[in-house]
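This report refers to the structure that appears directly beneath it.
Note that this complex is displayed minus one protein chain, with the remaining chains in position.
What follows is subunit A.
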Amino acid sequence: MVYSKNDWNKLLKMFTTVWDAPSGPQMFQHCHLFPRALGEVAGRHNVQELHVTLTEGLWRYEYWGFPVSDAAPGAELWTWFRNDTKDVDNIWKKLTGALSGLLCASLNFIGTPNSLSPEYSFRPTGVVKNSNLNSSFVRYATLPREIVCTENLTPWKKLLPCDSKKGFASLLNAGHIHNTNYHSLGLHIRPVCKDAKCTEVSIELRQTVSLVYDMMILGFQNQDWSLRKLFGLGLSGPCPLATSSFIYVDVTSNETGTPYQLQPEPTEVITSIRGGYESKFKVYNIQKMSFTHMLNIVATYSTPKVYAVNVPPVLYASRYIVGYGQERGGIVTKIHNNHWKHLDIIYLENIPWFLPIYLHTLRVVAGGKEITPILKKYVPGKERSRPYSLEVLLRIPARSVTEIYIEFDYVFLKWQEYPPDANHGFYIGSAIISAYLPVGKNYMGLPQAGPTIYSSFNASREGFLLQLRTESLIITLPTPDFSMPYNVICLACTVVALAFGPLHNITTKRLCMKDGNSCNGLLIRLKSMLFKGRKPQAQAH
């Protein structure tokens, strides 16, 4: 578990299970700690690597830095299938159906019409045999509308060896963790090297929960935080099946910002230098601590809160829609580069099939000057069968704001294709910006070879892979008036009735003369009774 504090409270919990298995179709048949339900799904669908995330909220890179593991708002699923898979589209559809049953999410809405095969953006994070990567075996899809609630947390917790009874998972109370600005559940399966020789492969399952609390909304008057305030209860002990169980508190900002004291005292303090930047962590080794009572880590502040100037990270992005009317519009992505050197990025756009984009309108402008992309890969979409996929490799200049602009058209859909709440709008999934950062500032991602947070300390590499996700967008397609058929029927029937009635009367009834005195109508009789006095006067005139 990693905890870091800026003006917001950021928290990551990570559960890693590494499991040895021979590769091949029998890989998931013998289960000990590895959850059998997930193993069967992965084994039957020939999965080499699987990443599922369910997220509510948007990660604000400008204020919060970089997360340990990033996720797009809604549901995001990407998979690498094995090289011997025959019909990838078919097996992808079956996999999403199986995962929707496992995680209680509507992942079965993912299919070929909204999945793409990115060439450069989603490389396998696990081990591979040969370097030639065939991108026809990767599938990526996102459902921005998907919500995440207790019904997703329940099966997620059941996949852990200790369930939610012991260990960190006992802290995951739905009422507390869903009351956050950002919460994300993740499941990541990948093959890893069993040993240094790397001739055999193990399967690693990583389950992550990322949370960002807003202390103001929670109603706490002072800035003190504790496990009990965040989760509602303290920690009762480690999971007995775990090999290691740690809590890391990021105290890098303790020297620069408002200082706080941690109680109880941490087991050790680690200073990590990564990519040229130093960060300090206070570590609690849960397995070495005694649990006579519940562990509650408390941070108390001695001085009032000081709002420091926010220093944004080296790379962050935002996206929005321009244009007016319901005929055409444009998507603009703004990428901010705060580094003193140029950065190489890969920009992936995932546009649904009902929003045709025009490649000739693609313009990349950085600091007022237009720059040409290094490489572009465009897979045009096909109505109802394929989305639009655009990958652009760019070199963005130092200390600049780059704008990528592309135009699209609004189309009409068939009336059955509108969802029941059509006026809410249609979602466009996040754009993904992959970069290879040369510096490790604000960077908390895990290295490729290491499964735990401990492996990220002092893990300097020549570059750090970063994937940013932008906002997902809502657009209002021209929506028909669904009450129109009902209104038309009512109107038409009224007109027909009004026309038919008198016509029928005139053609079928015969007019005949009537005596003046006999049979007056009811109204006339009433009037004559009421105004008996007046009547002679009227007649006199």
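Criterion: contacts are C-beta pairs under 8 Å (C-beta built on N, C-alpha and C of every residue); 3 or more make two chains touch, one makes a residue touch a chain; residues count from 1.
The rule is short, and it goes like this: contacts and distances are computed from a predicted model.
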{"item": "Omitted chain, identified by the protein name its UniProt record gives, among \"Glycerol-3-phosphate acyltransferase 3-like\", \"CLIP-associated protein isoform 1\", \"GPI-anchor transamidase\" or \"Eukaryotic translation initiation factor 3 subunit C\"", "value": "\"GPI-anchor transamidase\""}
{"item": "Residue, one of A:Ile147, A:Val332 or A:Leu477, that touches the chain absent here", "value": "A:Ile147"}
{"item": "Residue of A:Val68, A:Val88 or A:Leu102 in touch with the missing chain, whole complex considered", "value": "A:Leu102"}
{"item": "Absent-chain interface as seen on subunit A, which is shown", "value": "22, 24, 56, 93-94, 97-98, 100-102, 104-106, 108-109, 120, 123-129, 131, 133, 145-151, 154-155, 173-175, 178-179, 191, 193, 198-201, 344, 346, 374-375, 393, 395, 419-421, 434-436, 448-449, 463, 465, 482"}
